[in-house]
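I'd like to ask some things about the structure below.
Only one protein chain is missing; all other protein chains are in place.
And now, chain A:
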Amino acid sequence: MTYEFLQQYWWFLVSLLGALLVFLLFVQGANSLMFSLGRDEEERRMIINSTGRKWEITFTTLVTFGGAFFASFPLFYSTSFGGAYWLWMIILFSFVVQAVSYEFQNKLGNILGKRTFQWFLIINGIIGPLLLGGAVGTFFNGSSFIVEKDNLISGIMPVISYWGNAGHGLDALLNPWNLVLGFAVLFLARVLGILYIMNNVEDENIRCRGSVLLIGNSVPFVILFVAFLVHVFVKDGYAVEPETGVIFIEPYKYLHNFTDMWYLLIIMLAGVAMVLYGIIRTIVSKSYIRGIWPAGAGTVLTVLCILLCAGWNNTAYYPSDIDLQSSLTIANSCSSEFTLYTMAVVSLFIPFVLAYIVHAWHVMDRRKIDKKEISEGEAY
């Protein structure tokens, strides 16, 4: 295995984790619609119990995404988290309040009241996907940072990565295209959330409402997603000269990436088709409740291809718009060959991990959530 191969491989794994995370944001999407999908406390409780059996997987995927980025691309980890401080902190705060909301909301002794924790779930349900999407938008639209490794020994200010403005990450939200992607991810999460709840909760009223809400959330999702995709296809991109590591602006870079890596384009289009199939068939057919599976798998494929397009084929995946040469590429931001190799060995555990998650998920979901389940069985 060459160093270049390991770099590409780890970009693939990080992209895969990101793609799985976007799929798993169905937890957030469904929570954000808690009051529209569930009209009374009992219905809401079913929804919360349904997402409540999956939220830890989403949460863990986010944490592992952070850990894997740290191990494989530490310069991204230090530059982005340390620079776009507020963007990441707000995302993290929203996940902190989410983590206790399931366990605490229906317990005796909850001195903040049930509503507080329901609102925590909704806040996380909106802020989480929106800002994560916005953060991914900067992979294409650029951020304001400078990396100067000699700072460490300059004797004045030792920090090597610093942000170019006082926004510390919130500046990402001033770029409309980051917002477009952020809202696209939010509406996608809501679409997936609806599809998941329709599948996982056995309740006629919720399913009927789901069908209606699905239309209202799919339309903005499709419009925003297509808009972002077109924007990416026509915009200038950040390319890197592989021999010298010099970064330069290349017109239509991302379009070129998709034509150079045509297989990604095919997989992505297949993914998009699967998402649309899952949505449309659920809307059209009353008895069809398995839309989450094609739409979920399609989401993973689509996001995977978009993230691969951002990093593969000599592209700077984390571009700096104030100092082009500070932009991060998978080659200049990755770990040493030894570490990437070691971690590649560790990554052989991943199929095993996926297998037991799927098995446990399957066993636990054999019986759908219904009113009887939450009144008699174990429930939040």
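Assume a contact is a pair of C-beta atoms (placed from the backbone, for glycine too) under 8 Å apart; a residue touches a chain by one contact, two chains touch by 3 or more; residues count from 1.
The rule we apply is simple: contacts and distances are computed from a predicted model.
Undergrad: Given that one chain of this complex has been left out, which of "Cytochrome ubiquinol oxidase subunit I", "Extracellular solute-binding protein", "L-lactate dehydrogenase complex protein LldF" or "Deoxyribose-phosphate aldolase" is its protein name according to UniProt?
TA: "Cytochrome ubiquinol oxidase subunit I"
Undergrad: Would you indicate which residue among A:Pro176, A:Pro242 or A:Gly377 is in contact with the undisplayed chain?
TA: Spelled out, the listed residue whose C-beta touches the missing chain is A:Gly377.
Undergrad: From the listed residues A:Ser72, A:Asn217 or A:Thr329, report the one that touches the chain absent from this view.
TA: A:Ser72
Undergrad: In the full complex, which of A:Met1, A:Ile322 or A:Val346 touches the chain missing from this view?
TA: A:Val346
Undergrad: Consider the whole complex, including the chain that is not shown, and state which of A:Val97, A:Leu255, A:Ala273 or A:Leu324 touches that chain.
TA: The one listed residue touching the chain not shown is A:Val97.
Undergrad: Hey, which chain A residues sit against the chain that's not shown?
TA: Within chain A, the residues touching the omitted chain are 53-54, 56-57, 59-60, 62-64, 66-68, 70-72, 74-75, 77-83, 85-86, 88-89, 92-93, 95-97, 99-100, 102-104, 107-112, 149-150, 152-153, 155-163, 166, 168, 335-336, 338-339, 342-343, 346-347, 349-350, 353, 356-357, 360, 363-364, 366-367, 377-379.
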